[in-house]
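One protein chain omitted, others in place.
We call the chains A, B and C, going by the order they appear; numbering starts again at 1 in every chain.
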Amino acid sequence: MPEAVKLNVGGAVNAALARCLEEMPETILYGEDVGKPGGVFGISRGLQKRFGDRVFDTPISETAMLGAAVGAASFGRRPIVEIMWIDFSLVALDQIVNQAANVRYVSEGRTTAPLTIRTQQGNSPGACAQHSQNLEALLLHIPGIRVCMPRTGQDAYDLVLSAVACEDPTVVIENRTLYAGAKEEVTIGGEILPIGGHRRRRDGDHATVVTWGSITTRVLDAVDRLAADGLTADVLEMVWLNPFDHSAVLESVRRTGRLLVVHEAARTGGFGAEVVARVVESGTVLLAPPRRLGLNDSRIPSAPQLAAALIPQTEQIASELREVIGWTHAGDGS
Amino acid sequence: MPEAVKLNVGGAVNAALARCLEEMPETILYGEDVGKPGGVFGISRGLQKRFGDRVFDTPISETAMLGAAVGAASFGRRPIVEIMWIDFSLVALDQIVNQAANVRYVSEGRTTAPLTIRTQQGNSPGACAQHSQNLEALLLHIPGIRVCMPRTGQDAYDLVLSAVACEDPTVVIENRTLYAGAKEEVTIGGEILPIGGHRRRRDGDHATVVTWGSITTRVLDAVDRLAADGLTADVLEMVWLNPFDHSAVLESVRRTGRLLVVHEAARTGGFGAEVVARVVESGTVLLAPPRRLGLNDSRIPSAPQLAAALIPQTEQIASELREVIGWTHAGDGS
Amino acid sequence: MSESPVAVNDRLRDLHAMWRIRALEEKVRDLRLEELIVGSVHLSNGQESIAVAACSELRPQDALYATYRGHGWAVARGVPPRNILAELLARSTGVNGGRGGSAHFSAPEFGFHGENSIVGAGAPTAVGAALAARYDGSGRVAVSVFGDGAMNQGAVTEAMNFAAAFGLGVIFICENNRYSELTPINDMVANPDLSQRATALGIPAVRVDGNDLSQVRTAMSLSVASAAAGRGPSFIEAHTQRIVGHYIGDAEQYRPAGELDADMIVEPIARLARELETAGVGRHAIDRCEARARDEIERAASQALADPLVDPSTAKEHLYA
Partner (left out) sequence: MSESPVAVNDRLRDLHAMWRIRALEEKVRDLRLEELIVGSVHLSNGQESIAVAACSELRPQDALYATYRGHGWAVARGVPPRNILAELLARSTGVNGGRGGSAHFSAPEFGFHGENSIVGAGAPTAVGAALAARYDGSGRVAVSVFGDGAMNQGAVTEAMNFAAAFGLGVIFICENNRYSELTPINDMVANPDLSQRATALGIPAVRVDGNDLSQVRTAMSLSVASAAAGRGPSFIEAHTQRIVGHYIGDAEQYRPAGELDADMIVEPIARLARELETAGVGRHAIDRCEARARDEIERAASQALADPLVDPSTAKEHLYA
């Protein structure tokens, strides 16, 4: 039975993992420092004590960890693997792309890989270039892999459960800057939702803002600033990136006629391009050219003020949104 | 002094490598089976004999190969590394993204990595899912890495030289189905071109087709079929993907008002989305919604007829182009 | 005739088992040359003894992971030749309906959990099958097969250490055929004894003559018993030779003069036939092993060729659940 409790995001993930381990006896949970120490972010705290050897530490061997998940999943386990930083997945991407994503298709459905990779990404002040990247676009180009990105405590809880329950290999991309935030009310113990869908965070008339991940908070701040001037926008937080709810985006853009996509990942080749492409391919008539905001195509410097100059900030999002709303197609009769 | 010789694509790459080794004493060339056997595709045939220990075989250790290139490049060598299939780069992507792409930026220019990775990609009949992917979009989302994709013998020759001469880490993505094609006239020994630019393969009025890689051949066939009906299109083959000549695309689309992007890589999250997004962001008024064609978002099956059902074929490209040209914005006054 | 009839029969059975693989591989080569099969195929001619001996020690619940050079392992595991050939011929009766192909097919219902065309990448997956056994009470033993060259791929060390650290029941079989594609392994390592790498990770390791079925069997039977009893992983380096090219069309210029001739004498089918003859077994009985195998494969190929081609309209199926 559903119950409302006060949890921060880290606590919500912990609660979701505990429920998975409790209700799905086939789950196993592992990763570097995940077992005895309870994770470098404390996300799996207490779980090894409670669930014994279904929760364990691993060597620093991401390839072995992920490959083992593929193998164990094909034999009825439901592995939940923590990759501490998404940047580290690059030492083992083969196991995600060439192995996990392939098995079901290539075996004509005889072998499946219902595994979940929990990882986290993004910049935090002072983090180095190798601990700062937003790499969801790499995974979103790989058919066969599901991807979601929770931000709130409730979504963190719900999405982990949906991911683990899902029969496809699924990557849950969290964000370490959110784990230790303020506690919010989170309903736990409710129904496990199917994968997919989005969250409408604001309703508005003048534009549609599509976003995902922790930068959504800045987007909401930016949109709220514009409200003072009577400008309002739909804000769609795409908690599921694969499957991606393109129809929700289309429905909104058809109404507002204007589109801004914001992500923390590098702008060029980011998934924002796909969102824009789908909208314009649909033939939806836009009142202004769509825009994208993302990392200003750079490696990520450690100095916080340098990183801040490259990653979209609230003010920049607000001014970009103002421009999208203020713009009218010159020479466009419509 | 420039000289015209008859070479197939493989021969053209071989000639380019020979010239690099000849004229740039700091180049070294290595990879699995690259030295003594001259490469599994014969691309480096004869080079070890000619250049001695500057050309050598390596263990099956892509991570070590690429890492060694980063280190050697920072000490004045100019490594040219062959990664036999781009699919295999996924066991070592860390060395490309977290190492090679980072060093210059993170060191404030003190350390550089002028290395070249030669690889090849794409499906060929009967190839398995792990030997068929087109992964350029992954690299094109990574700031700090240059990427090009030759198709003709002349481009294969020229681009390898430009890549090796370039001071940035550069990935040359070739295609094994082209290596052993018919010999064409290739001018060798000419000036080494700077990186960047595109090739205009057809001139037309009714649409712009942007494409890259071996599928360009199908695009050209498709466009030529339409010519019978009096429909013509600009075909821009983007031999350089980073830097990408967006302004050439814009200039053409401004004239034709219609855009089709074709690549062999998966459609969703492919670089076609970026091309489309840039065009529409520019405010260019299109007469029809832009379109993209790519792999129909799937893993790649070995059976040739299954693969052919997923990868754009000439007929499909032609009909898509017809639709782009035939379409007019309903309810659009312009 | 010094051997017991039972022993002779067992050895004839082995010879037949090896011939089934050899006949299949030769058929694959023919079909490839006729372009009825397209794309790259990697044959295991000369290495049959390892697959036959190793699989003879496995139980149905055990899970085997091979490489792209895996046709022989599939046959040894009991996958019907017709369905293997159908897979290579892109028929709907193929073990994976043509999606896997020569280099990446699987037949889990026979304990054949797949080829893998990324060198070394199957080792971690096999570790996962053993990891699952820790929880499911199956007593499953996982077998990871790879080549000498794969030892230099980081994934293999990671997998071996992972299995060693947790005492998982994985048997790592390194088929050392002296070459990685076109390059001699001894040029790519400083220490040619690859088994020492396993030892250093705390894994019991042996080197055996892979052409000697009994050596492989002994090593396997100890390894299976040990893994099934929860005593952790083992490593078997089996020396062998591939008596065909790495791929069809391989000019094999890397071979020193005389090497192939020497290999043809020690390769396991020639060797076992010679041993049987020495033991007094009649030529007819020996030849029948080949003939029966060739017959079976011929029939399998005819069936597979008569089977319907896979239907392109199904191309999008099975990507997601």
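Basically, contacts are C-beta pairs under 8 Å (C-beta built on N, C-alpha and C of every residue); 3 or more make two chains touch, one makes a residue touch a chain.
Keep in mind that what you see is a predicted model, and the values were worked out from it rather than measured.
Undergrad: Which of A:Asp33, A:Asp205 or A:Glu281 sits in contact with the chain that's absent?
TA: Counting the whole complex, the residue in contact with the absent chain is A:Asp33.
Undergrad: Per the definition of touch given earlier, which of A:Pro125, A:Gly189 or A:Gly326 contacts the omitted chain?
TA: With A:Pro125, A:Gly189 or A:Gly326 as choices, the missing chain is touched by A:Pro125.
Undergrad: Tell me which of C:Asn45, C:Asn83, C:Asn152 or C:Asn176 is the one touching the absent chain.
TA: C:Asn152
Undergrad: Identify the residue among B:Ser74, B:Ser124 or B:Asn296 that touches the chain left out of the display.
TA: B:Ser74
Undergrad: Can you list, in ascending order, the chain A residues touching the missing chain?
TA: Its contact residues with the unshown chain are 32-33, 36-37, 40, 57-64, 87-88, 90-91, 124-131, 296-299, 301-310.
Undergrad: Against the chain that's been left off, what residues of chain C make contact? List them.
TA: Chain C touches the chain not shown through residues 152-158, 161-162, 164-165, 167, 187-191, 193, 196-197, 199-203, 232.
Undergrad: Mind pulling the chain B residues that touch the left-out chain?
TA: Considering the whole complex, chain B reaches the absent chain at 26, 28, 53-54, 56, 58-59, 61, 63-77, 79, 94-95, 98-99, 102-112, 114, 143-144, 146, 166-168.
The rule is short, and it goes like this: only the chains that are shown with their structure count from here on.
Undergrad: Of all the chains, which has the CA centre nearest the overall CA centre?
TA: When every chain is reduced to its C-alpha mean, the one closest to the whole-protein mean is B.
Undergrad: Roughly how far is chain B from chain C, centre to centre by C-alpha average, rounded to an integer in Å?
TA: 36
Undergrad: Which integer distance in Å separates the CA centroid of chain A from that of chain B?
TA: Measuring from centre to centre gives 30 Å for this pair.
Undergrad: Starting from the mean Cα coordinates of chain A and chain C, work out the distance between those two points in Å.
TA: 41
Undergrad: Scan chain B for residues touching two or more other chains and write them down.
TA: In chain B, the residues touching two or more other chains are 63, 87-88, 90-91, 128-130, 297-299, 301.
Undergrad: What parts of chain C, by residue number, touch at least two of the other chains?
TA: 97, 99-100, 104, 116, 118, 121, 154-155, 319 - these are the residues of chain C that touch more than one other chain.
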